[in-house]
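Only one protein chain is missing; all other protein chains are in place.
Our next item is chain A:
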Amino acid sequence: MNEHGNRHTTTRQGGTAVAAKPLKRKKVFTETMLSVRDLHVSFKTFGGEVQALRGVSFDLYKGETLAIVGESGCGKSVTANTIMGLLPHPAGKVKNGSVIFKGRDLTKLDKAGMRKVQGVDISMIFQDPMTALNPTLQVGEQLTEGLRTHQKVSKADAKKKAIELLNVVGIPNPEERLKQYPHQFSGGMRQRIVIAIALICEPELLIADEPTTALDVTIQAQILELFEEIQERTGVSIILITHDLGVVAKIADRIAVMYAGKVIEIGEKREVFYDPQHPYTQGLLASVPRLDLKEEELKPIEGTPPDLFAPPIGCPFTARCPFAMEVCDKVHPPTTELTITHAVDCWLQDDRAKNVFG
């Protein structure tokens, strides 16, 4: 179809523009450190049960950065909270599936067992640094308490480590700063402290839930650089949750696109940016505002995501999809593996649908 063709080339250019910075080096990832399989999570509310995750599966390799993108309410943060064991109790519940981290299923751990993982093996960085730090405790205490809880280190050693970390994340006068309170720091500084807190026990996995959304643009760039620097230094794996495709272009190795509680497309950054196969991913990339094109209007994806109280049986994107077919509404598409790394859930990949494009 002509329309599709146009759309396709636009996104190609879009990809080039956003991902302007070339990769410094080609990273090769082989060792799986986290695998999420068929994860179903529901929330009980007064209005009924919200099926926030409806079978999320992906792998994370050691040392890579996986970006999870999608619009609000698609289940990005729920995925992060489930891995981290932070689902609200008793409203949120893992209905099915597993999160295997270093051979253990995290969804099966009890609270005490999960506490030995939280902050030690897996750390989380929160969206809003203005509210993520406790206003009544000194930064030094918030920084070292995790370390002092999980490892039997002396106060002096913990302080030494804290000063070292503040140097790493780029906070001047660390010794003095440790005694201060969060309100004495700027937003960017606070996010650096939140990052330092996440790193204090040297975790293997860092989950960053929209780490730059609350920051202004110049600070955003600095924080992203800090992430890259930390990853190079420690080899930590990062799950980056964001709806900002600019951020993704800058630091992600692979991208998982989520929609209505499912991963609908996953692949290496260049695969997803240059060759998006799901109409939703294409729409998402086309909606990024462009400075180099004359078009003045933004291209939104028309419509709204489906109601997760009663999710559709078929593909959840059907109602908004420009290429929707009869089958889309009735049966959920199977996952098609285009390359070893690139997979998509869409009926357009089916052999019988190839002639749709003419």
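In this section, a contact is a pair of C-beta atoms (placed from the backbone, for glycine too) under 8 Å apart; a residue touches a chain by one contact, two chains touch by 3 or more; residues count from 1.
Simple rule for what comes next: contacts and distances are computed from a predicted model.
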Name the chain not shown, per its UniProt record: "Metal-sulfur cluster biosynthetic enzyme", "ABC transporter permease", "ATP synthase epsilon chain" or "Peptidase M48"?
-> "ABC transporter permease"
Which one, A:Val50, A:Met124 or A:Ile230, makes contact with the chain that was left out?
-> A:Met124
Check each of A:Thr32, A:Thr149 or A:Thr304 against the chain that is not shown and name the one that touches it.
-> A:Thr149
It is residues of chain A that touch the chain not shown, namely 84, 86, 114-120, 123-124, 126-128, 131-137, 145-146, 149-150, 181, 183-184, 194, 197
